[in-house]
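Sharing a structure with you now.
The other protein chains are all here in position, but one chain of the complex has been omitted.
Chain naming follows the written order as A and B, and within any one chain the residues start at number 1.
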Amino acid sequence: MKEGTPHSGGVPGFFTGLSMPIATHVADPGNDRSRIDARNDALFRGILRVCALLVLAALLGAALSTLWGGREVLFGDGWHFLASSQWNPVENRYGAWAPIYGTLVTSLIAIVIAVPLSFGIALCLTEVAPLWLRTPVATAIELLAAIPSIIYGMWGLFVFVPFMAAHVDPMLDSTLGRLPFVGALFRGPPLGLGLLTAGIVLAIMIVPFISSVMREVFQTVPARLKESAYALGSTTWEVVWDIVLPYTRQAVIGGIFLGLGRALGETMAVTFVLGNAYDLSASLLMPGTSISSSIANEFNEAVGLHRSALIALGFLLFVVTFVVLLIARRMLRSLKRKEGNA
Amino acid sequence: MTQFRRIAFALGVAAAGFSAFATAADVTGAGSSFVYPVLSKWSATFAEKTGNHVNYQSIGSGGGIAQIKAGTVDFGASDKPLDAQELGKFGLGQFPSVIGGIVPAYNIDGVESGKLVLDGDALAGIFLGKITNWNDAAIAKLNPGLKLPDAKITVVHRSDGSGTSFNFTNYLSKVSADWKAKVGEGTAVEWPTGIGGKGNEGVSAYVKQIKNSIGYVEYAYALKNNIGYALMTNAAGKTIKPGNAAFQAAAATADWAHAADFNLIMTNAPGAEAWPITATTWVIMYKQPKNAANSKVVFDFFKWSLEHGQAQALELDYVPLPEALVKQIEAYWQTQFKH
Partner (left out) sequence: MSANVYRRRYAKNVVAQALASAAALLALMFLAWILWVTVSRGVQAIGVSLFTKITAYADQGGLANAIIGSLIIDAMAIALCAPVGVLAGAYLAEYARGTRMGETIRFLNDILLSAPSIVLGLFVYVIVVLPMTAATNGSITFSALAGSIALALIGLPVIVRTTDEMLQLVPSTLREAALSLGIPQWKLTVQVLMRAAGSGILTGVLLALARLAGETAPLLFTAFGNNYTALSPLAKMASLPAAIYQYTNDPNPAMHAIAWAGALLITLFVLALSLIARAVFARQKTSHE
């Protein structure tokens, strides 16, 4: 089955040839139309290229401006800035390790929760739910993306944090918290706020991003592929797991990156529920901080070296994202290679 | 090419049209969020009276200082005064605008609002993480007759840089050598203990939710949102209830006359009735403005506000400046600023 399934990423070589002007296919040099077509094609291609380069320019510009803005701290303090977890605006000593740690942990929690949840939603909306229910439910879930992030923050602060404090935290502390090793992750006072709460709120925020991309791409799977599998007696689950998911894998991963990107950079929602302490604690129930919430918290009042340190944090977020995405791609490539050998 | 030129010309004309539209008697200020409600209220009334729009946005004191230096706004507003050197370097002047108080806010089972008494030492001890229990002797001796629980204290501070934190830590630095040495003062500091809430709403929500916690918020916020607040023993040794009279007493007894450019922080004021954590926000302007017409509107606005805006300030739980101080400010305008 697998060989017969075109992977969206590795499209047959024929298409790489598309970048040639089409006019060569319509071999009639004297034909005006083909000449105009060729010119239009070149023009079109040029415009598209410029647009793509704009993306490049935006990212490079933003990254370089943070590098420039944070130069005093990045080049002045060097490794100390990366390795230290001390953050002291009064004495102008800054270390970025606590925010980096918080960013990575909360995003990881968010992805671990959001990916299976989104997959379930996409599965439900493309295969399980009755037809008339699919569009309304899909629109409703997309609406989760429309809620401003400050509202996630306020809802988290006023409603979800007390809920976590009253129900989830004590439960975790008395069950998972008792386990050896893993237990350390779930022990702590029932404050309600902290890394876990922030991770859950992030997960809710990125579910609509991941699930709507998954749903869209699941729908693009040619019906004949699914139909033939059903005809062979496959169950719905088997069709989705063995046919739909491999066919759309590249795009699904794209959707996950979309969510991961949002989780890494999300600010307001996290700031209100994370506890904002420059601490490194093993427990997910304890407060922490993140790169973007540190910036959002302190930027408005910061001057001098303090401001430079915050902009340098912004640059570090670019670096952290770069590294995270690079690792993710490596993992995918090795996964692909394994599949190729099998 | 000619077409390109035509488009460029059209864009230019459009831009010119828009800019004429945009500059119709609007003046702009930016900075401290502490004064946002009262400046907005004053601005609305001033607009009704004069037709001039004073557009103030709270982007933070640091932002306000940066923007006035960059020349993108007509005035800045900061919870922390600039020193003479910095004012001189950029050709800026500053003056106070309105007064408010900061109160310790708490949530202790069985202790109603206004019943707990603290002094500078006890407050510093709690926020240093040295006093960790509510029944600690240092708190008990200030509160004879009050039954304090044997419970761990959770400290809540502001996570965002803020003038509120600046005045709070400035006060603690004045009253506790230990605090001054270990933490110091600033809009953001390295807190020895506790959790951080964003904004007044963040701190008050955490204090309300977490039992046996203590934080600090603007008085108006505590009052309007039913958050328990503590009484404080002031520099004169008297226990004071926070309120407009106590804030005004702090402003009146502060030694403004000898403070060049009003560079004076009102915390731990000497007056017998003075609330110890009282704060103001400074308005910062160019002495020789680039845009003289706008600058004139700003002066008109603050002159009107300081002389006639008292009732509206009180409505929003701010305290207007004492009359003597207003006179002093107006004299400062005459001598320092070019109109």
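Going forward, contacts are C-beta pairs under 8 Å (C-beta built on N, C-alpha and C of every residue); 3 or more make two chains touch, one makes a residue touch a chain.
In this text, all values refer to a predicted model and were calculated from it rather than measured experimentally.
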item: Chains in view touching the one left out; value: A, B
item: Of A:L82, A:L144 or A:L332, the one touching the omitted chain in the full complex; value: A:L144
item: Identified contact with the non-displayed chain, of A:N88, A:T106, A:T197 or A:S211; value: A:S211
item: Footprint left on subunit B by the chain that the document does not show; value: 15, 18-19, 21-23, 26, 28, 30, 33, 36-37, 40-41, 43-44, 47-48, 53-59, 63, 70-73, 199-201, 218, 220-221, 223-225, 290-291, 316-317
item: For subunit A, residues in touch with the removed chain; value: 6, 8-9, 11-12, 14-16, 18-19, 21-23, 25-26, 37-38, 40-41, 43-45, 47-49, 51-56, 58-63, 65-66, 69, 116-121, 123-125, 127-129, 135, 137, 139-152, 154-155, 158-159, 204, 207-209, 211-213, 216-217, 220, 222, 235-238, 240-241, 248, 250-251, 254-255, 257-258, 260-265, 267-268, 291-292, 295-296, 299-300, 311, 314, 317-318, 321-322, 325, 329
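Everything that follows uses one rule, which is that only the chains that are shown with their structure count from here on.
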item: Interchain centroid distance [CA atoms averaged], subunit A/subunit B, Å; value: 38
item: Subunit B residues touching subunit A - in the complex, by the definition given at the top; value: 59-63, 65-66, 154, 159-163, 183-191, 194-198, 201-202, 205-206, 209-210
item: Residues on subunit A engaged by subunit B in the complex (per definition of touch); value: 86-91, 153-154, 157-158, 161-162, 165, 191-193, 271-272, 275-278, 287, 289, 293, 296-303, 306-307
